[in-house]
Each structure stands twice: as C-alpha cells, then as structure tokens.
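Note that this complex is displayed minus one protein chain, with the remaining chains in position.
As written, the chain order gives the labels A, B and C, with residue 1 at the start of each chain.
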Amino acid sequence: MNDQPHMTVRSYILIFLVLLALTGLTTGVAFIDLGRGLNNVAALTIAIAKALLVILYFMHARYSDRFTWVIAAAGVFWLLILLGGTMDDLITRNLLPGGQYFTP
Amino acid sequence: MNSAAAPAASDALAARAHQFEDAEQQHHASWLGMWVFLATEVMFFGGMFTCYAFYRAGYPGAFAAASNQLDVLLGAINTAVLIGSSLTMALAVYSAETGSRRATVNFLLLTILLGAIFLGIKSYEYHEKFVEHFVPGAAFRFEGPFARPAEIFFSFYFAMTGMHALHMVIGIGLLAVIAIKARRGRFSPAYYTPVELTGLYWHFVDLVWIFLFPLLYLVGRHL
Amino acid sequence: MWQNLPLFPEQASTLAPRVDALFYFLVAVSLFFGLLIAFLIVYFAVKYRRRPGRERAGTFEENLPLEIFWTAVPLGISMVMFFWGALVYFDYSEPPVGALNIALVGRQWMWKIQHQEGQREIDELHVPVGRPVKLTMTSEDVIHSFFIPAFRIKMDVLPGRYTTTWFQATKAGEYQLFCAEYCGTQHSGMLGRIVVLEPADYQRWLGGGAGGLTMAEAGQNLFQRLGCVTCHRADGTGQGPSLVGLFGRQVKLQGGKSVVADEGYIRESIIDPRAKIVAGYQPVMPLFKGLVSEEGILQLIAYIKSLGQEERTVGK
Partner (left out) sequence: MNGAPREHYLNVDYGIRSWLFTTDHKRIAWLYLLSLTLFFFIGGFFATLIRIELLTPQGDLVQSETYNKFFTMHGVTMIFFFLIPSIPAVLGNFLIPMMIGARDMAFPRLNLASWYLFMFGGIFTLAAAAAGGVDTGWTFYTPYSSIYSNTHVVLTVVGVFITGFSSILTGLNFIVTIHKMRAPGLTWFRLPLFVWSHYATSIIFILGTPVIAITLLLVGLERVFHLGIFDPARGGDPVLFQHLFWFYSHPAVYIMILPAMGVVSELIAAFSRKRIFGYTFVAFASLAIAVIGFLVWGHHMFVAGESVHSAMIFSFLSFLVAIPSAVKVFNWTATLHKGSISYDAPMLYALGFIGLFTIGGLTGLFLATLGFDIHVHDTYFVVAHFHYIMVGGSVMAYLGGIHFWWPKMTGRTYPEPVARIAALIVFLGFNLTFFPQFVLGYVGMPRRYHAYPPEFQVLNVFSSAGASILAVGYVLPLIYLVWSLRYGRVAGANPWDARGLEWQTPSPPPTHNFDTVPRVTEAAYAYDKEPEEVYEFGSSPSRV
C-alpha cells in the first residue's frame, strides 16, 4: 500500500510534539472549573483528538484503503452501541412512560 | 499493485505462505487481519469502559474523590512516556520501511525501554496504592463519605490499568522478538510486515492509555 | 384426564384478560403465517417434485414489488404488536395512586411480606378482591422474581434496590406464587400462595391479626431506638434535615442536583447516607448498613411517610 513512505521523520516528530502538547493541555484544563460538565467534554474531546492523530499518522490509517477505515469505525461504533444502550437504561431508570418520575 | 519486480524480490526473502497469490495480497491480508483484531480489542476494553462510565454516572462524587487520590503528575509523565514510545515505534517502522537495519533495531530497543519505564512508574503507583490501603478487597480503607463507591473506582482502576499493563508486557515481548529478527536482517523495504503489525499493536495500547489517563486521573480535579 | 392438562391459565386479575387478548392476537397472526408457509412448502414440494419431464427448474428469481410487499406487511403487523404490547406494559408498569401498599422482602427461598397494618406473613399474601395492591419489593441476597401466573404479572426482586409491581384481583380464591428468576438450590421450592378474600373476610382477617403494631408504629419505635430522632428533629433544629413531609418531595443535594425523595432515596440514605448529601448539611450521619434489616427499613419508610405526606399527584 504505502510504496514509498508518506511520512518523513520530521512529520512524525511534529505529531509527537502535538500529542505532548495536548497531554499538557488536558492535564491543565482539568484543574480549571469550566462549569456544568464541560470539564468532561473537554477531556474527552482532547482524548479523541489525540486518538485520531495516533490512528491517522502513526498507524498510517490516512494512507491505507477505505476498508481499514470501515473496520476502525465499526469498532468505535459498536462500542457506542454498548455504551448507549447501557447508559440509556441507567439515566431513565425511574422515568415513567409519561416522562414523570416514579412517585408512589 | 506495485511493479512486477517487487513481488519477485520479496518472494525470495519472505516465507510467502502458499495460499496467497503474491506478497502484496499477503501483506494486505495481514494488515486487515491486524485491524480486525484491534477492533476486537476495542470491544474488549470497551466492556470495562462501559462499566466505568456506568458507575461514574451513578456515583459522580465518589469517583471524583477517589480519582483525586491518584498522582496526576505520574499519570501525565506516564502518558508522555507512552506517546514517546509511540514515536520511537513509528520511527522503527519508518526505518524498516527505508531499509536501515541498525536504526530499526535501535528504535525498537528504545520503544522497549520506554515501555519498561512506563511499567516501572505504574508498579510504583501500584505500590503506593497498596501502602495507602486503596487495593479493593478486605484491606480497603477509604476515609470520607464515599468508601463503598470508591472501592468500585479502584476495582476498575486496577482492572483497566492492569489489563493495559498486561498488554504492554505482551507488546514488549513482541518487540523483543521483532528486534532480534531485525538484527538478523530478516526484514527489507519489501517485507517488513511483522514490524508494521507490532507497530499497530503498540499504537493501539497507547490509544487505550490516551483514554485511560483522563478518565481515571482527571476526574473532578476542578472541584 | 383433562383436569390436569391445563391449556389456559386462570384469569384472576384486571391485567389477565388484556394479556390474553394480546396473546390470542399473536397466536392468530402466527397461525396464519405458519400455516401459509407450511402449505406453500408442501404444495410446491408436491407440485414441482422432480419427475420425468421436470428435470430442469423454471426461472423465478427476482420480483422487487413482491420483496417490498413481504417486508412492509410483516413490518406493519409487528408495529401493531409492538404498540398493543406497549399499551398493556404501560398499565402494568404504573401502579395506580391509592393502591394498598404491601412491603415484600425476598430472601433465599422464602417470601417475607408485611402489611401496612402490621400483619406479617411468610410465603402467603392475603389481599382483598377488587382493590389495587402495590408491592414494594427488595431482596436480601440474590435476584428473585415475583411471578403470579393467574394475575399475568412478574417483576424481578433485586437486592439493593426497590422494584414495584401491582395487581387488582378480580376473583376470590387461592393462586400460586412462583419465584421465576433462578436463585439457587431451592429455587423451585420458593413458592407461595396469594389468598384473595372478599372485602368482609379481608377485614375479619386483618382484625384477627395479633393486634401488633402497624408498620408506621414499628417504624417509629425503630426511629427512636436507632437514635434517628436526636438529629432528625421534627422542627428541623437538629443536625439532620427534618423528615416531615419529605416523602415524594424534590430534595436539593450538595452540588446542585435535586432528586425525588422516593423509597429508593430514603433506603439509600439509611444504608449509605453519604452517597447523596442534602444541601446545607454535613455528612456526619453514621452508616446503618447491617444495623437495620430490610424489614426495618421498610418500617422506617412507612413511618416517614406517615409524617404528613405532601399530596403529590403523579402528573395524571
């Protein structure tokens, strides 16, 4: 697939530095109160950004065929199915069909 | 499909399995096989991440209190070490791709070293938890209001980082085997699939840690 | 011969006829499609059997309208099934307000039942006919499941949590109670009897009880004995919040969230008080896990309910 290397040493090191910066960022941001739940969102977004960098550039997904993307996406999507179904049950645990909470 | 010359050259080098038409097909098959395997690993760790998310939503206060007991600095350093090992791994694959044998071996050894450092820091953290009675089970002590849910946090802390560390140990074993083979010149620009697949595996283990670090260490630090 | 070959369970609750109607509809649809497929297979198998002059098959390979037809029709029918099933499920899952509230504790291989008036029963439940009965259930060990075939109701009894189910008996008599979730060695021995009495007989049965304390009174004694009264003073001057009118009210917690004070909240606050701390109070309440039994907690809840329950209509 990748007949001649797409990535040069320089670009690897660049990605490495960006990843380090993002690690520092996520650690720093964690100590600042961003209000209602935004901390979790920030931590997750940065983690996803780092993950994408590693997948695309270090794992050469960017230069491989579409079916590799399908496999990677399937793994993530199925995890979301598991997460979604389980958390949906937890969140709506004492919700009546009409949307009010159980009160006997 | 690359030129006809390449497969002939690689035929000689690679122990091309008889069931494949040519080396290109075998390489791509191994590449797909590895990615499918990594999808199973995503679901394997995914089970634990689901449990973690479930209990964190159930006990937000307890998970924040328990997470604050972890040492963020060590966590951050470990993340940096692991990202560094990802870099050296990628450079190892790059050197194998460009045919510089010595660079491949050196980067592989560097990756093993960084992995070992990570495990060293991790075992020091585990020792710390042992000393502070945070190991779940009979000896678990946790002052403050959240003793019960905190034990669940630490159960998953050990389960997830333990499983991750186990995958690191397997990774280091793989790297050692590949490094020996590389030193014996078994790889060439036309056939370096084992190095590439080990790289994929190693980057996946780094990926898991990229999510573990914020989920375990950075919970409720801002409170 | 036929009296011990039951083909239909007894209909003894308001839910039973509705579930049976749904069942007959499902059976009718299944019979139709099952027989259709069986008939077609046999018919084609005979008509197109391989015989001299029919060694080769004709062509019949593709027909988009037919495919769409037999995707849409099953989809339509299953949506009817889903919708009808959901309607029955809504009534099953929402106990009517003002139902007779009975506390049930399941433990490995017996059912312990407490009536509000104080009667306690093991593996038996006396209820009046014609009145809705709500069961608040929990387990002391593993998961059990409260199943009365004649009433068509079943609900798992989970440890560490309350689950509720309800029924309204329509026929006096005795009905079998099963445990339907595998719970160990004597799972098949964890049986019980539901005795449905005419209202007059029920009152006589209630009166005939040992004249013990009602659950609320028993709860009050526990409230004193465990020392709750020292902190939870009625006028709110104690270290703990006043519990008057607590039941069913929104409670603001530390950290801004607010929760409805239902039975589950009160049980959790007794077992592990620091899990949810009311805003403006210190987490000083000791853990009562292990100090008070499941029945005791249900009695405390009955007592707290009796402390002037704000009338909360359930959004009807």
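As a working rule, a residue touches a chain if its C-beta (ideal position, glycine included) is under 8 Å from a C-beta of that chain, and two chains touch if they have at least 3 such contacts.
What you are looking at is a predicted structure, and each value in this text was computed from that prediction instead of being measured.
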Visible chains that the absent chain touches, using the contact criterion stated earlier: A, B, C
Per the touch definition above, residue among C:188, C:203, C:224 or C:239 touching the missing chain: C:188
Residue of C:26, C:244 or C:292 in touch with the missing chain, whole complex considered: C:26
From C:158, C:206, C:251 or C:292, residue that would touch the chain that is not displayed: C:158
Absent-chain interface as seen on subunit A, which is shown: 67, 74-75, 78, 81-82, 85-86, 88-90, 92-97
Absent chain, residues of subunit C that touch it: 1, 4-9, 18-19, 22-23, 26, 29-30, 33-34, 37-38, 40-41, 44-45, 48-50, 54-63, 66-67, 70-71, 74-75, 78-79, 81-82, 84-90, 92-93, 108, 141-143, 145, 147, 149-150, 152-156, 158-161, 163, 176, 178-189, 272, 289
Contact footprint on subunit B, counting only the chain that is left out: 17-20, 25, 28-29, 32-33, 36-37, 39-41, 43-48, 50-51, 54-55, 58-59, 136-138, 148-149, 151-152, 155-156, 159
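The criterion applied here is as follows: only the chains that are shown with their structure count from here on.
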Relative to subunit A, chain with the most remote C-alpha centre: C
Centroid spacing, where centroids are CA-atom means, of subunit A and subunit B in whole angstrom: 16
Subunit B residues counted as touching two or more neighbouring chains: none
Touching two or more other chains - residue numbers and ranges from subunit C: none
Subunit A residues within the subunit B interface of the complex: 1-3, 5, 7, 9, 12-13, 15-16, 19-20, 23-24, 26-27, 30-34, 39, 43-44, 46-47, 50-51, 54-55, 57-59, 64-65, 67-68, 71-72, 74-76, 78-79, 82-83, 86-87, 90-91
Residues of subunit C touching subunit B in the complex: 254-255, 272-275, 277, 283
Subunit B to subunit A touching residues, read off their complex: 2, 27-28, 31-32, 35-36, 38-39, 42-43, 46-47, 49-50, 53-54, 57-58, 72, 75-76, 79-80, 83-84, 86-87, 89-91, 94, 97-98, 199-200, 203-204, 206-207, 210-211, 213-215, 218, 220-223
